[in-house]
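One protein chain omitted, others in place.
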Amino acid sequence: MMGLAVFLLLLLTGGEALALAPPEGFRILDTPNDAGKSLSLVWRASPGESKDRTVQVWIAGVRPPSDMGSDPVAAVAFQKVAEFPANTRYVKPGDFPWWARPAGKGDHYAKLASSPAFPIEDGRPYAVKLLVREGDQEVWSEVVQASARPDWFNTAQMNNVLFVLAFTGTLLATIAAARRNPHVYLRRIAGLDAVDEAIGRSTEMGRPVLYLTGSGSMSDVSTIAATVILGDVAKKVAQYGTTLQVPHRDPIVMAVCQEIVKESYSEAGRPDAFKEDANFFITDDQFSYTAAVDGIMLREKPAANFFMGSYFAESLLLTETGASTGAIQIAGTDSDHQLPFFVTTCDYTLIGEELYAAGAYLSREPVLVGTLRGQDLGKAFIMGVLVAGTALATIGGLAQTDIFAYALDLFKDFK
Amino acid sequence: MPALPTEAVLGAWVATGLTLFIYSFLYKDNPLFKLSEHLYVGVSIGYSVVLAWHTIFLRLLWEPLAQAVRDAPSEAGSYMLLLPASIGLLMLTRFVPRIAWLSRLAFAFVVGFGSGVAIPRTVSAAILKQIEDTVQSLAPTGTGGYSAFMDLALPQSGINAIILLIGVVSVLFYFFFSVEHTGPGRVAARTGVYFLMLAFGAAFGYTVMSRMSLLIGRFRDLITFSGAEYGYATLILLLVTVLSLAGWELAVRRKGGKA
Amino acid sequence: MIFFKRHLPLAITFVMGITFALQYYVPHPVSEAAITAVSKWMQIISGFALLLGIASLFHMHAVKIRRQAAGWGYSLVLYGAMLGTMVVGFGSHGETKVDGAQTAFGWLYDYTMVPLQGTMFSVLAFFVASAAYRAFRARSREASVLLLSAVIVMVGRVPLGQVLLPWAWDVTQWLMNVINSAVRRAILIGVSMGSVALSVKIILGKERSYLGGGKDA
Partner (left out) sequence: MKAFARRMVAIDRRIIFLLIAAAVLVPLLRPFGLPIKVSPEVRAVYDYMETLPERSVFLLSFDFDPSSKPELEPQAVALLRHAFRKNLRVIVMTHWLTGTGLADDVVSTVAAEMGKQRGTDYVFLGWAPGAYALVIAMGQDLYTAFPSDYRKIPTKDMAVLEGVRSLRDVNYLISLAAGNPGIEMWYVFGKDKYRFEMAGGSTGVMAPGLYPFLRSGQINGLIGGLQGAAEYETLIGLTGTATAGMDAQSATHFVIILLVVLCNMFYFVLRGDPGRSR
């Protein structure tokens, strides 16, 4: 240890006394995983590298064999294309994944890209040498040759491919499983438990139930979930014998909801109680719709308000009025920008994916259930990776070892 | 002070009037509000049509196409841009019920491309990169040692890395539907809920901040336009708006209808 | 016919999806050229998509006027505004400024569209205030935590708060950088898995709602 320090000290102070050594292990290769027109240089680090010592890169295009002289390399003119301090361009951990590492840890790695000053063409061999300088000393490396070519697959992104394939496979498997048995276990969504309570209270007070499906169209996942939940609510409304009001902003969503409500009444054994005008269209205009629904809330004082689906700025105006009439309010939305307002103004809120899960839970539609299940498996996997990964990284950090990089690199993003 | 050009003064009056009409919604939904709301939609569409025409059809399609054809009329490549144009035209078949299905081909093209490009990029930026930044060594190394490790004010400190990890995992667990939230699951899910609520609170604060900023911006304009050089536009128009609302209210009451 | 109406679109989606998902992993210039060309096309196609959206709005209000449905007068206003803007816009060759002087089109933009659009959303400031007074209740432990965090952020993010309660600034920074980051990251991961799942289902033909319009038969 002591000896090394003395050696380093000598190197730093009496550098001139020591002869400059040429770079060791110098080699050149086509830059891996790129679009071509670029070469990469690799050489080993050596003691004594400092900012006072510089490295120059000299390159020359090798002439094609047809007009090659006796010594192809000597015959061409080398050109300086780069210069940098000798203590830079090290390979740092995290630069490359272990499965696609062009240079070892601690080696020097420099990429030479084609430039107007020196264009690099694909398929043509180039000769490269390094010049190391410090003070008035100079030393050349040996001359090495390589040619550039474009690549067909970026191996550094192998983990990305694997992730996509594994997730796709999981998804297909869970959807197939859900087709065979749509009643796979899904946990009950807490907010749904409040539905009974809310409708029960409406019945006691003899007031209607108000249900909104949001501003989305029938192609939005959140609107689909909202119509599924409407089916469940309508069934309970029919059983309890109270009234339902569903004001709409989209004629297509209205038509779908009419069918759903009708069917729910039949399922509940009360087809006679179904009223065509439970679903009605107001206007597609955001604020006029809001003003009209607020009017309904103030006049008819529904005892339970449901806000399901996607919402924009109107959410606040709706839930505020609802809260002022003392109704039980249950919301469910994936519009994350409105969630804080729903949480503070409603009694129960289904947050984001909970809305989709409620839709899948109630409908048992195989694609919905299967997708939810597939995503769940994905989440479980990611949670595992986060916890186990942190543990490995910590142990690795304490034990000063890189051995866990073999696992950790799989979950990093490489370019 | 030099007099302002007529069009600027006129503009100020129009802008102020429209602004106040929209604010009249605060009183209640009324014709002045509806008028300016529809005006807004109409002007937006008109503006979009004009700009889209000049940008898409002239600048991106017609001019390069004409240029290419002029330069090399015999080369097939010069007519390449006709391909996307015809796919675009297919989209418009939606309006002709008999051939509306043709629009599906265009949608298939666009949606297929969009889905394809999104998959690897989403995995890279929103999944792998996020995992990478969450998985950190918690070993107290580097400068500062233990006190830096425990420094809450430093976003990257060890203690914050631990909190971040707990937060990410517990919130993910809250949105995990294959396990009942009982026993240890209950603890994890409750932790997730409190993390969610703290973050929603922050979002709430930021949203309030945003809305207030918009109001401040509009009020600043109204204040500018209330000056003498604009002919006291804001003050006069405020009076006009209030009077019209009162008149409307009166008319509605007399008719016995509901406002 | 069923082939063209149903199978062909699914096939196109499949081929486009797979090709451009794989494109990401291929650094070869051929793949770069392909995505450049198709992106360029997409720009033009999305122009037509914009037209489609505008045309359906056009149609909707036309129906309203023809049927003289409630509020059809406003649809007329909308039409007038739209056509007026288009006439002025094409008259000004789509230019808002010529040699530093505002055109009629520019005037219309600056004095109608900008204030109208800006004001529509500033109205919400008033409703936030009224909701703050009438509805933002700590009705559960969760909502209390939310409100507490909201109040701290509202204090910590403005100069007056920084003077009155200096610690609120630090707490806000911590909330944003640590707690908020954690939650948003978890949501981001969850939502991204959902969107990847949706893309995969679209490419594999398990999700077809985007095809919409036009009957199969």
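Each chain carries a letter (A, B and C) given by its place in the written order, and its residues are counted from 1.
Keep in mind that, in the parts below, a residue touches a chain if its C-beta (ideal position, glycine included) is under 8 Å from a C-beta of that chain, and two chains touch if they have at least 3 such contacts.
Worth saying up front: this structure is predicted, and the values here are computed from it rather than measured.
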Which listed residue, C:L10, C:V26 or C:L147, touches the chain dropped from view? C:L147
Per the touch definition above, residue among B:F219, B:Y232 or B:W248 touching the missing chain: B:F219
Full-complex touch with the removed chain, picking from C:L10, C:L188 or C:L211, is C:L188
Going by the touch rule given at the top, which residues of subunit C touch the chain that is not shown? 32, 35-36, 38-40, 42-44, 46-47, 50, 95-97, 100, 106, 109-110, 113-115, 117-118, 120-122, 125-126, 128-130, 132-139, 147, 150-151, 154-155, 157-163, 169, 173, 176-177, 180-181, 184-185, 188
On subunit B, where is the contact patch with the chain that was removed from view? 26-27, 44, 47-48, 51-52, 55-56, 59-60, 63-64, 114, 117, 121-122, 124-126, 129-130, 132-133, 155, 199, 202-203, 206-210, 212-220, 223
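The rule is short, and it goes like this: only the chains that are shown with their structure count from here on.
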Please state, in steps, how far subunit C lies from subunit B along the shortest route of touching chains. 1
Going by average Cα coordinates, which chain is farthest removed from subunit C? A
Centre distance in Å when subunit B and subunit C are each reduced to the mean of their C-alpha atoms: 5
Calculate how many whole Å lie between the centre of subunit A and the centre of subunit B, each centre taken as the average of the chain's C-alpha atoms. 21
Please list all residues of subunit C that touch 2 or more other chains. 21, 24-25, 71, 121, 124, 128, 142-143, 146-147, 150, 187, 189-191, 193, 196, 198, 200, 210, 212
Which parts of subunit B, given as residue numbers and ranges, touch two or more other chains? 25, 34, 37, 119-120, 123, 127, 131, 134, 165, 168-169, 172, 175, 196-197, 200-201, 203-204, 207
Okay, in this complex, where on subunit B does subunit C touch? 7, 10-12, 14-16, 18-19, 22-23, 25-26, 34-57, 60-61, 80-81, 83-85, 87-89, 91-92, 94-95, 97, 100-123, 126-127, 130-131, 134, 152-153, 155, 160, 163-169, 171-172, 175, 192-209, 211-212, 214-215, 217-218, 221
Subunit C to subunit B touching residues, read off their complex: 4-5, 8-10, 12-21, 23-25, 35, 37-38, 40-52, 54-55, 57-59, 71, 74-75, 77-86, 89-90, 93-94, 102, 105, 107-126, 128, 132, 142-143, 145-154, 157-158, 170, 172-193, 195-196, 198-200, 202-203, 210-215
Where on subunit A is subunit C touching in the complex? 33-36, 150-154, 157, 160-161, 164, 167-168, 171-172, 175, 218-219, 221, 283-284, 288, 313, 316-317, 319-320, 323-324, 336, 340-341, 343-345, 347, 352-353, 356, 367, 371, 374-375, 378-379, 382
